[in-house]
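A single structure is presented below for examination.
Removed: one protein chain of the complex. Kept in place: all other protein chains.
Let's look at chain A:
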Amino acid sequence: MSWLLRRNMLPLHSNSLARRPLASPPPLLPAPLPSPRETHLWYVVPDQLKDASLLNQYMDLLSPCERQSVLRMNGERLQKGALLARALVRTTLARYTDCRVSPKSFKFRKNRFGKPEVEWNKYDLWAPPPLQFNISHTSTMIACGVALDLPIGVDIEEKQRKTRNNILSLARRYFSPVEVAYLRTLADLESQRHEFIRLWTLKEAYVKALGRGFSGAPFKDFTIRLEASNSKQVTGESKSDASRIVVEAVDHPGILMNRWHFALFELNNSHYAAVCMERDVKDPADRENNSLKLEVWRTLPFVEDECVTETAAVKNIIR
């Protein structure tokens, strides 16, 4: 069931410096922290943003460096997308801080491979939650995934995305032999294209979760596929076949890299989305057969939030 929430009357820390006298943005709906093995995904659809003053509010949240980067994008559409991406990350993360950190206050740094992460200030009486996040965008949607403590990767692609190159040529160039073989079993070109896109999002999500950059885990060196699961389904979810998404190194086939779990689904009827999250290997409850949990919100920050987890906006989930 979905519920619509407009802004409610929660206090928000005001920012000490504003570039121009803007009213404080309305408060954000706070969110409870993700539980173990759970990913929260927040997405925004740029076309839903019609109000130019909202763009100003978003711009006001950004650091000077981020603003410059937005303005360096080539053309208004790309600038709007870049702006929304930053606004989405900042507002999403702020929701998990119990109103203690405003979207504008967040600082970011990159790990040594270039993956962005939160740089928390020091707080005397509060331990900031160890939020892990990752974003992905297309021209028609931007998504931000959040998890607690464990690395996460998110990738989205438009279902209708066409490639300039032939699908099998792309696959032979960039995918593993097992994946190419799988694509070749698909007789019609449309199925091939759809499966290519879905595999692409899974592989991207994995590499982004690893956080080592494209060359840290070249696409050609690992296979993502479905593996028949021999464990009983504990939850009440129905799955046509009890299979799960697994990843293995091309050089070590059959040795599954169990520390990663995945979810692949359709989002908003327009996109394929893949999430990859590291398992907590120290947690005895995080066994192989416990799949990744997912909560999804559609948002227009400061305007509207809608939880779409159990709706038609999130469907055909494979984990």
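Please note the rule applied: a contact is a pair of C-beta atoms (placed from the backbone, for glycine too) under 8 Å apart; a residue touches a chain by one contact, two chains touch by 3 or more; residues count from 1.
Rule of thumb we're sticking to: contacts and distances are computed from a predicted model.
Trainee: From the list "Acyl carrier protein", "Septin-10 isoform X2", "Centromere protein M" or "NEDD8-activating enzyme E1 regulatory subunit", give the UniProt name belonging to the chain omitted from this structure.
Mentor: The correct option from "Acyl carrier protein", "Septin-10 isoform X2", "Centromere protein M" or "NEDD8-activating enzyme E1 regulatory subunit" is "Acyl carrier protein", the UniProt name of the unshown chain.
Trainee: Among A:L61, A:V89 or A:L202, which residue is in contact with the omitted chain in the full complex?
Mentor: A:V89
Trainee: Using the definition of touch stated at the top, determine which of A:C65, A:A127, A:A228 or A:A285 touches the missing chain.
Mentor: Here the residue in touch with the unshown chain is A:C65.
Trainee: Where does chain A touch the missing chain, residue by residue?
Mentor: Against the missing chain, chain A presents residues 62, 65-66, 69-70, 72-75, 78, 81-82, 85-86, 89, 108, 110, 112-114, 116, 134-139, 155-157, 161, 163-165, 169-170, 173-174, 200, 204, 207-208, 210, 212-218, 220-222, 249, 251-252, 255, 257.
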